[in-house]
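With one protein chain withheld, the remaining protein chains of the complex are depicted in position.
Here is subunit A:
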């Protein structure tokens, strides 16, 4: 399997040998390590409609569905969902994950979502990774008259969807990520459908929409023409009146006319409506699955399900591997040399005003935790800063809890992970806030002057500001990195903590290069170690 997407190779957990398929891996484990993977051959049963794990046999599943759902005919059920081998279970899960990674990557490359280039990029990646079934699904334009291959692909699609539901229902952020990808996948496929196919899809799901009357249209004529995005001649359009809760994304971006609780949507936006229904149904199902998950305690898949999510996130910097690496005394030095701009700026604000607002505190605090500031040091750090303005009693009362919370010592006791670039870029910044991504949340004049203050050359500043104003915030950040360290950066920056680590790495390397002249043996050793470190860092952990 392709490691560039961050999926784990099919390696043996005992000896880290890798194999061509999961099936072979299981055979190896059984033969070489004499460990019987319990139940590797036994089939797994999950209710496909509610992910109820209490179902143990096919018989019970059938009864369960009959009793609880009454949706599918028995024959259909047998055709669609059969027994699955454990190896297939794992393979299906990983394949879908790969699909989702492809969708996500295409968007991260800066391609406009659902545009022709975006689709093209997704299709080529699908072929490159040999996801034939998904390629077929993505390309199919008609939902009726499927041939055998189509049915096979649909089966994989269905089963893997439900497996991933189990893996991604655990926490809010996982649910959010999963939901976003599922919606992208759904919309991509929906847009490929012919109008006849869409019609029958609507009929199949008993979704009916009736358009508004001519009088109503005449009454709101000017409002409709002003408020409907991408519609220039509204006379030819049919408008549908739906509750505003049904089209959240249109409301959010102010793209339709809203009156008395109803949104007036043009016919080309109907897909949003259907997406909305899909989203809310799936969201509910995920919450439900999360509640039922403890009931499904099955050793054979527990490991896969709990670890699947690590496969996508890369490093999340919540577990502190670096703990204690960074001391209080060196913090100023690190801030000067190795912090990315977003953190450097906030750090500067804290040093000069001795106060930060809540969200801002979280952004910096979790970052510091991620680079290895221990809880004790962190507390001293914040206290030292804040008490320059307020007395320590007030600090203990109002802010100490917050710091403990960051380290998961109070409240829900989850150890929070440091914010990634995506998180920082998409966060809301309000009046009086300082956090956020400088390349996105600052006016270009401000960005320019701040960069000048940092002593960058005019050419560098121009380059960075250009990238930022085009909306390539992470590229701007990479450029900043390059200009600071004067060398080509190997990977794209997608996490402030990653920036920090890369930056440390760079300074180490340049030190090594200096010592090159003095002794050759030292050089060789060090070069080896640096090579190793950079190897482990990004590809392995993901």
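In this section, contacts are C-beta pairs under 8 Å (C-beta built on N, C-alpha and C of every residue); 3 or more make two chains touch, one makes a residue touch a chain; residues count from 1.
Here, contacts and distances are computed from a predicted model.
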{"item": "Among \"Glutamyl-tRNA(Gln) amidotransferase subunit A, mitochondrial\", \"Trafficking protein particle complex subunit\", \"DNA primase\" or \"P-loop containing nucleoside triphosphate hydrolase\", UniProt-listed name of the chain not shown", "value": "\"DNA primase\""}
{"item": "Option touching the unshown chain, where A:133, A:361, A:435 or A:495 are the choices", "value": "A:435"}
{"item": "Of A:229, A:277 or A:409, the residue in touch with the unshown chain", "value": "A:229"}
{"item": "Absent-chain contact - pick from A:12, A:251 or A:271", "value": "A:251"}
{"item": "Residues in subunit A touching the chain absent from view", "value": "223, 225-227, 229, 244-245, 248-249, 251-254, 257-262, 283, 358, 391, 393-394, 397, 412, 428-436, 438, 441-447"}
